[in-house]
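All protein chains but one are shown in place.
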Amino acid sequence: MTTSTALRMTGISKSFPGIRALSDVGVDVEKGEVHAIVGENGAGKSTLMKILAGVYQPDAGTIELAGETVRLADPIEARRRGIGMVYQELNLVPDLTVAENILLGSTPARFGLVDRRALRAQARAVLDELDARIDTDDLVGSLTVSQQQIVEIAKVYAARPAIVVLDEPTSSLSEHETQSLFRIIRRMTEAGLAVIYISHRLREVLDISQRVTVLRDGRLVETRPTAGISAGEMIKLMVGRDLTDVFPKREVAIGDVVLEVTGLSRVDEFTDISLTVRAGEILGLAGLVGAGRTEVARAIFGLDKRDAGTVQIDGTEVSIRDPRDAVRAGIAYVPEDRKRDGIVPQLSIKDNISLAVLDRVSLAGWVKGGAERTLAKDKAVELTVSPPAIAPRVDTLSGGNQQKVVFAKWLAAAPRVLILDEPTRGVDVGAKADIHTIIGNLAAQGTAIIMISSELPEVLAVSDRIVVLHEGQISAELPRGASEHDVMHAATGEVSS
Amino acid sequence: MRNRISLVSSAAMVAAAGLVLSGCASAADDSNGDAAADGDISICYVTAAEAHPYVTPANEAFDEAAAEAGVTVTRLSQEFDVQTGTEQLNTCIGQSPDGIVLWPLDPQAYIPGLISAQDAGIPVVLINSPMDDEALEFVTSFTGPDTYNQGVIAADLLNDLLGAEGNVVIIAGQAGNGTTIGRTDGFTERLDELGSSIEVLQIVNADFDQQKALEASRDLITRFGDDLDAVYANDDTMARGFIDAWAESGRSLDDIPPIMGINGQQDAFESIKAGQFFATIVQSPREDGKLALNTIVSAARGEAVEARIPIPLTTVTIDNVDDVEPAL
Amino acid sequence: MTTPVPPPPGRTINRGLFSHYGARLGLPAGILVTLIAGALVSDRFLTVQNLTNVLINMSIIGIIVVGMTFVFVTRGLADLSVPATVAVGGLLVLGLESSIGTIPAAIVGVLAAAIAGGINGWLIGYAGLNPVITTLASGTIVLGIAQVFVGGVIVYGDNTEAQAFLTGRVFGVVPVIVLIFLAVVVIGHLVLSRSMLGRWSYAVGSNPSATGASAVPVKRVRAIAFLMTGTLSGFSGVLLGITLQTARPGIGTGYEFDAITAVVVGGVSLLGGSGTVLYAFGGLLFVQLLTNIMVLLGVPTEPQGLVKGALIVGAVAIDVALRRRGGRE
Partner (left out) sequence: MNARRNIFTSDAFHGLVRNRVVIILAATLIIGATFVPGFLEFRTASLGLDRMATLGLVAIGLTVVLIAGQLDLSGGAILALSGIATIGLQAELGQIPAAFVGLGVGIAAGAINGFLVVVLRINSLVATLASMLFFRALAHLITESRPVSGIDPFFGLAVSRPIGGTFTGRTLIFFVLIILLHLWLTRSVAGRQLFAVGSNPASAEASGIRSRAYLFGAFVFSGTMAGVAGVIQSLSVNTGSPVFGENIVLIAIAAVVIGGTRLEGGRGSALGTLGGLLTIAALTTAMEYQSVPSYVQAIVTGVILLLLILLDRTVSGSQRRDVTLAALWRRARSSRSSRITERTLHHEK
């Protein structure tokens, strides 16, 4: 057992009532190695990491740190043992300075008083080690998201961990910022740290990691060096199915223009966006994170104020100041963050489904119980919510079913235009296929659909036309059949001006 | 460069905020100058509250008397909060007026303040409510009703009426208030002196407030109902609360137990005439206010004043209700 | 994998069931126990007279409790301006009664309180200010203005017929004011459980951003909740003014805490998204019955706070425990 192994997890199993989250998973990470872990949501990635972070205790299996078997009772114990966790939602304190945040748990002090000089020096040292140009005295609240991300990593790094776990670190970073993140990760591995990198972005995984472990349905599929492996092969390992039938595309007759957006802009987010969507057409909206796709969708739907631009439905201009105007104009928007903007946890499935169109099942302000129940039942069945009951509270459902309830809510509005923002993210493979079937049916019924997705294969497979955004501007408009390369080219801004 | 701009505009905003604020503080005449020249006396009056059936007319009488005497008054209202009162007393001393009139809401809490007033050579007159004897040595005079004596009068009247036996409930004023303690102890101790076998079933605190008295009376009526032989309320406002509760409980006002109130309010007089109210003790707030002001003015002028100047108490029953003026 | 979260929701069904019904059964059981205890303690307790008394004493606060429930359900935390809006109602109805008649004066009183509630609603709903400190500030302002209006003096009514009407008995048993109170409770319950506004209130309380993204006017729903407490408190102040035929600025003091106590004891959570008007009514009834028993036992008024404080802690602690064991913290 070479001492160069930073972490070895063998035979790890964990099950929760009714769910077998992990069965007999083994992973080892060398010092100075970036080891990626990929897999669909529900594949057990997060459970494995929570065990490493001491949040859960494994039912079986052992964890060895640098050859020594350990038991990680709780997060603080794990942290003491040298395991640094960088979560997707940052753990920073906006009203403290960068230096104070980095050394939050271990502020240098003399007799209980903060030793400011030492604090600033130590923080500066950590930031320099990671080659990050951030001022130690700025309040964290006044930094940009990517700067905050770097402070979070510096904070974990300052605790001198042996292992650093990065969970979806690039979800809100631009391409340029992702590259600077990779530079920091490489600095850490050069310093001998072991890095575990979790991401849905397979291209990034190939770029940064030396080895990749694929998990599926709680089981270890394979651990392989990333050199020489293609994204397609990885997806095959992850889903164990052929690439094409993952996104069944239904051929549909395209009608005339339903939605026309001209000159849409919003300060600092996007400028001069003009696009049209025809009945039955699926317009793919592609682009890297931070290109402004969600912001455009939210502006069209009225969730955010827009500074300029007009929206036309069937040729006539509609003024949309808030989501209520949008729904009245026939526009629906399935949001990107299901937990935050999608479901209302304490309400029943029925109440969630009827929420957006309550007025249509009410009379003079009073809800007609019968009409509401039938609407909810129909939609629940149409969306194959299992079990098709409408009474249970939504927070008792699985992730896939919750996404279907959000879908059902917007289908209840019978929209002319349906905007989907990452409709299949964080959903198990079965539900993903169901959702694409539903999208196909909707297109067939003449609904104009805009689909935002970060997975290029999905965008390419499903869209009739693709608009690519780069830093808030349309960089290209590609017909169906365009290659992944064309899209990536436009998305990284190399093509246009 | 940018910093200078921010400082300049900050100064501009200060001036603007200043103007706004000054709009609120009403322009005022110049209150006290230096030591009191003869006719130009300033009095600092720490009153109990600003919206109360008894206190408000007393304040008005106080101001009218002050106008007559050509005396300027600074009035501070405690809003029935003893703590604020003790602090306001210190503020009065700070203004070094020629005299201070204090409406004590507590028999003890103001003593240190009174000591400071005495050290500063400022005469102090207590109005309306008594304080413990210890306090009297630091006070020039106490004008106002003898609340303990009122309790005694009430005890005598009810004792004679009930033939020294029966059940009574007491609806007392604000807990811990000098007037409450005076009127309640006067009553109970007098009953003991008289060896009467009148039994006080319960004492409830209704803070001299009609609404609280109404709620308390509802429960008292339910609890004791018809074996209530008499009711002693620390003031007419609370007695009114009991009468409302009695009517509300569906009982007829004719067989309401005899009620003993204090203050001599207008509605009490009407109820006496209607036979629904046994008796009240007239204690005119206007008398209270005027007497206190005149006493402090003469004290401020160095004239000798009595240590204890009670205001006349007239008991009003069905017999003399027509020929006595209601106090408020 | 986001930050460490409590175990996944798939806990065993029976625990969920227990917490689901546990909260519901706790209150009626509590009330039943109190009724039995009351009967044992004093033979006058279970009399029509006494129970009507309890209902009358509840009526004024009860109308405010209905409004406060909406604030709790929409996660509006609390409305501390209740004493001011009650005072506005009471002072205006008696102050204007002689010049424009009792009914118009009552309407003006309720309208003025509604305006104050509307301002609260705008500040909290649309401007997004913190409800606790905003209603604290607006309460002091509105109460001050009410006092300036009446010149800081006590206001007396001169319409004893209105007083007789309100405190009079219908069919010889139930006082009119209790009927009005029960009507407000029924209407409040129906609005919260069956109307669009009610459904939206639950949604806003449970997940404001998702509700906003579902084309629901979140700001307006939050504002309406405070408009309702303002209006209902004003209405309660008007009724109080008429029953007493006298009103002073401090008429509503302490009512905001009494209302919050009732809503909390009723099991309506401060976190929003759950609880009904009937729960709050049950909470108020429970507190009033206990207070009534204490009075019958001769417990002096002030120390009754010991029981109220313990009651709040008990009710909320049980609710939190049930909720956490149900895995849905």
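Lettered A, B and C in written order, each chain numbered from 1.
By our rule, a residue touches a chain if its C-beta (ideal position, glycine included) is under 8 Å from a C-beta of that chain, and two chains touch if they have at least 3 such contacts.
All values reported here derive from a predicted model rather than from experimental measurement.
**Student:** For the unseen chain, which displayed partners does it touch in the full complex?
**Tutor:** Among the chains that are shown, those touched by the missing chain are A, B, C.
**Student:** Taking the entire complex into account, which one of C:I31, C:I115, C:L182 or C:L270 touches the absent chain?
**Tutor:** Candidates C:I31, C:I115, C:L182 or C:L270; residue touching the omitted chain: C:L270.
**Student:** Of C:Q49, C:S195 or C:Q304, which sits in contact with the chain we cannot see?
**Tutor:** C:Q304
**Student:** Quick one: say which of A:A60, A:I76, A:A125 or A:A191 touches the chain that got left out.
**Tutor:** Per the contact definition at the top, the residue touching the missing chain is A:I76.
**Student:** For the full complex, which residue in B:T91, B:S197 or B:Q266 touches the chain that was left out?
**Tutor:** In the complete complex, the chain left out is touched by residue B:T91.
**Student:** Contacts of chain C with the missing chain: which residues?
**Tutor:** Residues 3-4, 77-78, 80, 123, 127-130, 132-134, 136-141, 143-145, 147-148, 152, 249, 257, 260-261, 264, 270-271, 300, 302-306, 308-313, 316-317, 320, 324 of chain C touch the chain that is not shown.
**Student:** I need the residue numbers on chain A that touch the omitted chain, in ascending order.
**Tutor:** Residues of chain A in touch with the missing chain: 75-76, 79, 85, 87, 90-96, 100, 104-107, 109, 112-114, 135, 137-145, 148, 155, 172, 267-268, 305, 307.
**Student:** Since one chain has been left out of the picture, which residues of chain B touch it in the full complex?
**Tutor:** Answer for chain B: residues 1-3, 5-6, 9-10, 13-14, 17-18, 21-22, 24-28, 30-32, 50, 73-77, 79, 81-83, 86-88, 90-91, 93-95, 106-113, 115-116, 132, 134, 174-176, 181, 205 touch the chain left out.
Operating definition for what follows: only the chains that are shown with their structure count from here on.
**Student:** Counting one step for each move to a touching chain, how far apart are chain A and chain C?
**Tutor:** 1
**Student:** Name the two chains that are joined by the greatest number of C-beta pairs in contact.
**Tutor:** So the chains sharing the most C-beta contacts are A-C.
**Student:** Which chain lies at the heart of the structure, taking centres as C-alpha averages?
**Tutor:** Closest to the centre of all protein C-alpha atoms: chain C.
**Student:** Averaged over CA atoms, how far is the centre of chain A from the centre of chain C? Could you give it in whole Å?
**Tutor:** 43
**Student:** Counting in whole Å, what is the centre-to-centre distance of chain A and chain B, each centre being its mean C-alpha position?
**Tutor:** 70
**Student:** How many Å are there between the centre of chain B and the centre of chain C, using C-alpha atoms for each centre?
**Tutor:** Averaging C-alpha atoms per chain gives centres 33 Å apart.
**Student:** Show the residues in chain B shared as contacts by 2 or more other chains, in ascending order.
**Tutor:** In chain B, no residue touches at least two other chains, as defined above.
**Student:** What part of chain C is in contact with chain A in the complex they form?
**Tutor:** Answer in residue numbers: 1-4, 7-12, 16, 194-197, 199-200, 202-203, 205-207, 209-217, 273-274, 328.
**Student:** Which of the residues in chain A come into contact with chain C in the complex?
**Tutor:** 16-19, 45-46, 49-50, 53, 55, 75, 87-89, 91, 167-168, 198, 303, 322-324, 326-327, 333, 335, 340-347, 351, 355-356, 358-359, 362, 365-367, 369, 395-396, 409
**Student:** Within their complex, state which residues of chain B touch chain C.
**Tutor:** 50-53, 56, 175, 202-205, 209-211, 214-216, 218-219, 222-223, 225, 240, 244, 247-250
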